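Once you've had a glance at the structure underneath, I'll fire off some questions.
For this depiction, one protein chain was excluded, whereas all remaining protein chains were kept in their positions.
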Amino acid sequence: MKVLFHVNESERWPRVLLNTTNFIKDVGSGKAEIEIVANGEGVSGYVEQANPDLMTKMGELAEDGVKFAACRNALNMHDISEQSLPSFVKVVPAGITEIVNKQAAGFAYIKP
Amino acid sequence: MKVLFHVNESERWPRVLLNTTNFIKDVGSGKAEIEIVANGEGVSGYVEQANPDLMTKMGELAEDGVKFAACRNALNMHDISEQSLPSFVKVVPAGITEIVNKQAAGFAYIKP
Partner (left out) sequence: MKVLFHVNESERWPRVLLNTTNFIKDVGSGKAEIEIVANGEGVSGYVEQANPDLMTKMGELAEDGVKFAACRNALNMHDISEQSLPSFVKVVPAGITEIVNKQAAGFAYIKP
């Protein structure tokens, strides 16, 4: 099973992380490839000081194999430096390209 | 044709049901497999007392072959008992798993 979650509003992060957690509980740890792609204002969720609880939860999911990506265009637009991101976040040149490529590779798309 | 609609906010139900109705009008009754999956706060739309008009419309669509699913995690979180649901609603262990499986089975994904 392969699934990509798309986040472009930071207020959606709690919902996305809950969806991801419940999905893993249902199918079993390690049974699915999961990637969460943030673009637009959604990349604000990766600012640790603003969201310590979210960041803790993201870190736990990352340890469980969930991949996190951030759109470079969005980081630039929101004045977030790549160096400030947690180490588990992969920066991609354009979030939309990442989403298109993943769907072409068989990932289901979910917009929570 | 196969299509899955995803509802995670109850305010979106009127739009989803209108989309579904117009789609069926366009392609013809019985010409498409249609499933509507509610998770998160979207499952509140299945509470009959709160939404009698929506429920009537859902029932008509169900008679026309549209499938309705509810995420058990979301039902629990919103204190909605499975026994209170209309008979045409199928409860699934996790809404996200249902969405992933349907896309893998060739269903288009639409988030109204």
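Each chain carries a letter (A and B) given by its place in the written order, and its residues are counted from 1.
Everything below uses one rule, namely that a contact is a pair of C-beta atoms (placed from the backbone, for glycine too) under 8 Å apart; a residue touches a chain by one contact, two chains touch by 3 or more.
All of these numbers come straight from a predicted model, not from anything done at the bench.
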For chain A, residues touching the missing partner are 6, 8, 39-40, 71, 73, 93-97, 99-101, 103-104, 109, 111
If you put the missing chain back, which residues of chain B would it touch? 1-3, 15, 19-20, 22-23, 25-27, 32, 106, 108-112
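Just so we're on the same page, only the chains that are shown with their structure count from here on.
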Centroid from C-alpha atoms only, then distance chain A to chain B, rounded to Å. What do you get? 26
